[in-house]
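These notes concern the structure reproduced below.
One protein chain omitted, others in place.
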Amino acid sequence: MPNSLIKAECTGRSKLPRLTNLVDDVILIAMTPNPYFFIVIFCGVAVVFPLMPLALAWLWRRFFQPPRPGAGKNATYECGVESVGEAHVQFQSQYYLYCVIFLIFDVEAIFLVPFAVAFTGLPVGAFISILVFLLLLIEGLVWAWSKGCLDWGSKRLSAR
Amino acid sequence: MNTTEMLQPPPAMTSRLDGELMEVSMGPQHPSTHGVFRMNVALDGEMVVKLKPVFGYLHRNHEKIGENTSYLGSMPYTDRLDYFCSMTNNWAYALSVEKLAGIEVPERAEYLRVILAELTRLQNHASLLGFLLSDMGAWGTPLMYAFREREKILDLFESLSGSRMMCDYMRFGGCRVDAGPDWMERAKKIVDLFPKFLDEFEKLILSNEIVIMRTQEVGKLSAELAINAGMTGPMLRACGVNYDIRKVDGYGFYPRFKFRVPLGEHGDCYDRLMMRALEMHESVGILKQAMEQIPAGPVMNPKVKIRAFRPPVGEAYGRIEGPKGELGFYLISDGGTNPYRYRVRPPSFINLTVLEDLCLGHTVADVMVILGSVDIVLGEVDR
Amino acid sequence: MSDQIDGGLRSELQRQGIWVTSMEELYNWGRKNSIWPLQFGLACCAIEMIATAASRYDIARFGGEVFRPSPRQADLMIVAGTVTKKMAPQIVRLYNQMPDPKYVISMGACAISGGPFKQGYNVLKGIDRYIPVDVYIPGCPPRPEALLHAFMELQRKIDSQKLTGNAKAEHLDPMQPSEFPVPAFGAHDLEPAANPRLFQPPKIERS
Partner (left out) sequence: MTMESLEQIKTRVEAAVPGAKIDIIPNPGPAQQSSLLIDNEHAAAVAKFLRDDSALRLDFCSNATGVDWLDRTVKKTVKVKKIVDGEEKEIDETTEEFFPGYLEAVYHLYSMTHKHGPVIIRMRTADRAENARLPSLTPVYRSAEFQEREIFDLYGVRFDGHPDLRRILMWDEFVDYPMRKDYREPDDYEYEPTPHDDVLEKAKMHYSARPQLDGAENITAQS
């Protein structure tokens, strides 16, 4: 058999004209999974996996062990003693300041991320502007620190 | 503890910005209160503003039972006072009854008492360092090291007195049974191995960054307040006051042994930690000297009656340097077989007098470290 | 193992490579080998309990080394030490706050009947006056081996608990009360002095 026939036989490709290749590609596409398909499976398993024990527990609760709540059982546990006073008390304003300062620097970090990623390709101007942004915030931190917003515990009690 | 009084903010906190107080009970069932000890804490956020200890959850009426049983009948009860150091409890009780009735103790018995007391001090301080570390968060691991050593010493107690923790070993006028030569061999071997454990333990703890951060400058106690509040033992010596009853009273042949008394400067938790570590070295030194010099001879004063033992009318107060502080027994005898008044001076109960002064201004987590460094055992606190 | 499946049949099947079990065996096997004790020491017996949890007597060989501080995550309460009258309400409250398949080991003579401190005015003569107790360990303090034996005894008891039928385990029976009344502090003694439903001492016939 002439070489071309043998080669065709070996590759198993049909000797039809170019049109059939197009069909193969379509099947391939249909056959080979979409590159992002694994995410769907992943989400499915991520949902089923926790729900399955919860469902088992619900079945167990329903058939074998009915719940028996009681006043004492649901009371708040405080080392064996009845809890006194309220838990939702008004905290000091000091914590609010601390929290606000943390929030500011958290958001600042988010702004730095794109800059850090594209750092190599940026001109000097971008570097200067991010420096201005950073120095402004650091100046704010230094002011807050000197004002004593970040003092804590014994230092604060003694500072009074 | 009436709640309204507890939740009133102290005068220093009057402005509206300071928020309200939250009352938390670090109650009888708590992982690191060394038993059923309760503290009512008023918190301003995380800072301790007020702290009221509540006792009595293990008040087993030791003194009432002491007045209803004979002198010898109370000896096994003393084991259950401070259930970590039963040998030193026995010795304190035997010492005060001997002072009450004027009984001499043969030499070998005194040496045996010193050896057993120092062994008790070793295992008590090792256990305390283990518990203090688990209070700080290193849950369990240092405790395993400490309990491994404690088991060896408990084996010695068990082979000598028959029981691991409740030895009931000493009698008025001596000790119940003599320690044989093989027991002394085993004891010598364990004492020789102990410094190796000490170095390993100190390398683990004393230069540890976290331990230094958590204990230095925490719970500082001034020397004057310590003396006035009746602190004794390692807590007192951590403030720099040189008062060790083994040196002051010189009971039980202690003047014959050469040992130093470690003193601290700052009186904070780290110094108390160091006191226990250094005292363990001194105890090993005493043990070595005592085991060489121990003479042969009787361990029991033959003239003392065991059965119907009636001390003459009178009173006596005997005290020793227990691992936790000055442990004393105050006995009033009316000539009968039962003591008329049987009183225990508990070191850890009185060392807790300054707990509130130590904890003010610290965070909740530091309260646990301070309580751990005071080293309380509830059997002795509540009696 | 429960007797629903005939032993001979079971071993025969196992020889063929088929392993047979029932829901009840699986349920009990799982619970038996991972009992989480509540971290709850009262007195000297607590130190022996810690020594049991330490490396020499090692309760971890039985799956019991996870000592949980909070009753919400514990299913075994080892009452180790003297129960005083001031502490009794707290113990009953802790017992109530534990989730339901819960067991109690009464460790030491003090927890069983007041022990050496029986004549004390502030000592409760035994914790079984207020809460049901599953295993008692005599001794003052009981040696760590005794606590391990009690642990094995409790595992045998869990193993024999039924899942269904009228002899089923208490915690599965909706009729059983899930809580025991917490005693109150009275002027001279706890009120009530004992839980009459639990503590019925035999009356003495006047001879």
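As written, the chains take the letters A, B and C, and residue 1 is the first residue of each chain.
Assume a residue touches a chain if its C-beta (ideal position, glycine included) is under 8 Å from a C-beta of that chain, and two chains touch if they have at least 3 such contacts.
All values derive from a computational prediction rather than experimental measurement.
Asker: Considering the full assembly, with which of the depicted chains is the omitted chain in contact?
Answerer: B, C
Asker: Pick out which of B:D178, B:E202 or B:E315 touches the chain that's been left out of the picture.
Answerer: Hidden-chain contact among the options goes to B:E315.
Asker: Out of B:M6, B:A101 or B:I286, which touches the unshown chain?
Answerer: Only one listed residue reaches the unshown chain, and that is B:A101.
Asker: Can you list, in ascending order, the chain B residues touching the missing chain?
Answerer: 55-56, 59, 61, 63-64, 99-102, 225, 227-232, 241, 243, 248, 311-317, 319, 326, 328, 330, 332-333, 341, 343, 345, 349-350, 352-354, 382-383
Asker: To test your reading of the contact rule: which positions on chain C touch the chain that is missing from view?
Answerer: Within chain C, the residues that touch the unshown chain are 85-86, 113-114, 118, 121-122, 124-126, 185-189, 193-194, 201-206.
Quick note on the criterion: only the chains that are shown with their structure count from here on.
Asker: With chains as vertices joined when they touch, what's the shape: line, ring, star, complete or other?
Answerer: complete
Asker: For the pairs B-C and A-B, output the one whose chains share more C-beta pairs in contact.
Answerer: B-C
Asker: Using the average of all C-alpha atoms in each chain as its centre, how far is it in Å between chain A and chain C?
Answerer: A distance of 43 Å separates the two centres.
Asker: For chain B versus chain C, what separation do you get between their C-alpha means, in angstrom?
Answerer: So the centroids are 32 Å from each other.
Asker: Measuring from the mean C-alpha position of chain A to the mean C-alpha position of chain B, what distance in angstrom results?
Answerer: 52
Asker: Multi-chain contacts only, two chains or more: what residues does chain C have there?
Answerer: 90, 94
Asker: Please output the residue numbers of chain A that touch at least 2 other chains, ranges allowed.
Answerer: Within chain A, the residues that touch at least two other chains are 79-81.
Asker: Quick check on the complex: what are the chain C residues that touch chain B?
Answerer: Interface residues on chain C, with respect to chain B: 38-44, 46-48, 50-51, 54-56, 69, 81-82, 84, 86-87, 90, 94, 116-117, 119-123, 140-141, 143.
Asker: Across the complex, what residues on chain A touch chain B?
Answerer: Against chain B, chain A makes touches at 78-81, 83-87, 89-95, 153-154, 156-158, 160.
Asker: Note which residues of chain A are touching chain C in the complex, please.
Answerer: Listed in rising order, the residues of chain A that touch chain C are 64-66, 68-73, 75, 77, 79-82.
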